[in-house]
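Have a look at this one before I ask anything.
Apart from one protein chain that is not included, each protein chain of the complex appears where it belongs.
This part shows chain A:
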Amino acid sequence: MTSPATTGPAYAAVLAEVTDALHTVLDDLELDDTPITPDTRFVEDLDLESIDLVTLTAELGGRYGDRVDFPAWFASLELSDIIGLTVGQLVQYIAGCLR
């Protein structure tokens, strides 16, 4: 996690946005005690259901608009990849679209 793509202001800003979106859509899941890092896995670590990932990316879609195409990204992933998705992978995808 030391490559330029995972550091720098853009990456940090997106990580903050994703973390905020998580709290917005999942306020009932008591995330407060769970530190969210790039290595955090949505399903395994945060106990999200796959349907929550849809809700999360819909929320992020509202924030980033057409600049980030989440459905197209999901379409490029296998279901097993989606189940194992980390916060860092999502942040990296968004940061790449914004560049």
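Heads up, the rule we're going with is that a contact is a pair of C-beta atoms (placed from the backbone, for glycine too) under 8 Å apart; a residue touches a chain by one contact, two chains touch by 3 or more; residues count from 1.
Convention: contacts and distances are computed from a predicted model.
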Hidden chain of the complex, named as in its UniProt record, picked from "NADH-quinone oxidoreductase subunit F", "Branched-chain amino acid transport system permease protein", "Cation/acetate symporter" or "Alpha/beta fold hydrolase": "Alpha/beta fold hydrolase"
Of A:A10, A:L46 or A:I83, the residue in touch with the unshown chain: A:I83
Chain not shown, touching residues in chain A: 43-44, 49-51, 53-55, 58-59, 71-72, 74-75, 77, 79-80, 82-83
